[in-house]
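Excluded from the complex is one protein chain; the other protein chains are retained at their positions.
Right, subunit A next:
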Amino acid sequence: MVDLKQMERVGIQLVRPDGHLTETGRDVWERMPEDRKRAFYQWMVQVRLFDRRSVTLQRQGRIGTYAPMEGQEAAQVGSALALGKEDWIFPSYREHGVAMVAGMPLDRILLYWMGRVEGNRAPEGVRVLPPYVPIATQIPQAMGAAWAAKMKREPSVAVAYFGDGATSEGDFHEACNFAGVFRLPVVFFCQNNHYAISVPFSRQSAVPTVAERASAYAIRGIQVDGNDVLAVYTAMEEAVRRGKNGEGATLIEAVTYRRGAHTTADDATRYREDSEVREWTEEKDPIARYERLLMEEGLLTPDRARKWEQRCRETVEAAVKEAEAAPAPPPSHLFAHVYKDLPPELVRQRRQLTGGDETHA
């Protein structure tokens, strides 16, 4: 029998779009440390300014095709701030906000979008895998990290980040089923941004929410307002706690909106109405509502907001400088890290390419 209580179909909201706390939101707010409240804001602004700058850099030909994430800052920052250093992150290609919060330096993220694999090098102690591009392949891999945590008796959860399109892939099903059967310390974090390139969610699923699919796997399913950073954080914190307590997996559906195109190579006006984009931009913006809340609560002033934005811009510019200053890889880097030790045939191919120059970064 399906336990309907495992499924919470109502999207959780703690901060209303007008910036006012709900009743439960007020309780959560009162218990939240002040530095955490500030961190939500600071990271969201940092992530947004990074994102906007990246789109510009792409237009200027200074980075390659880029996947913008503006509009999804609350989902990414709120979820990532609920994780510890011991937790594993298996991201898709639109999760640079998550990666940043988890400790990936901004210049490396830019390097990645410049086409440099060096950008995927995780600093020591940062458990962030490189962005997964084939759609949903990262989800079963997160199950593997969770299974390893279980075998090692380490209190660590693995988080698979993916979009609504990924829920139509077989790997999503296989992973949910695996997590259910073995009660794995896993969080499935789905950012339902309503579109997989041009295809709307209604073409991905006849079931109206991602969250309710959880009941088919006997895992917990929660739908949250993905533009409400407080709600996302609270849902994620609970999911992480449950995972570490041996209570199994949680599927979180964060309902959000991709304000820009799928990538800089896409034109979203071909498949979305202006009015829809305007509604999400003007009425449901994740940063605007949280900014209002902070100001009302006396934790932010327009002056301090401006100063913080300025600081974020400087941080981004420093990262751009750093990334652009990175020397181009030598041609032999083409053969770096195919295997731990390069087999003789690949050594020959490398020599042929480089004319004997064996150096590689």
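What we mean here is this: a residue touches a chain if its C-beta (ideal position, glycine included) is under 8 Å from a C-beta of that chain, and two chains touch if they have at least 3 such contacts; residues count from 1.
The rule is short, and it goes like this: contacts and distances are computed from a predicted model.
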From "Sulfur oxidation c-type cytochrome SoxX", "Recombination protein RecR", "Alpha-ketoacid dehydrogenase subunit beta" or "assimilatory sulfite reductase (ferredoxin)", the hidden chain's UniProt protein name: "Alpha-ketoacid dehydrogenase subunit beta"
Which of A:181, A:197, A:265 or A:353 contacts the chain that the document leaves out: A:181
Contact with the hidden chain (one of A:143, A:196 or A:294): A:143
Selected residue (touches chain absent from view) among A:158, A:196 or A:232: A:158
Sole residue of A:77, A:129, A:211 or A:261 that reaches the chain not shown, by the stated touch rule: A:129
Contacts of subunit A with the absent chain, listed as residue ranges: 88, 90, 117-122, 129-130, 132, 134, 137, 139-152, 158, 170-171, 174-175, 177-178, 181, 336-340, 343-346
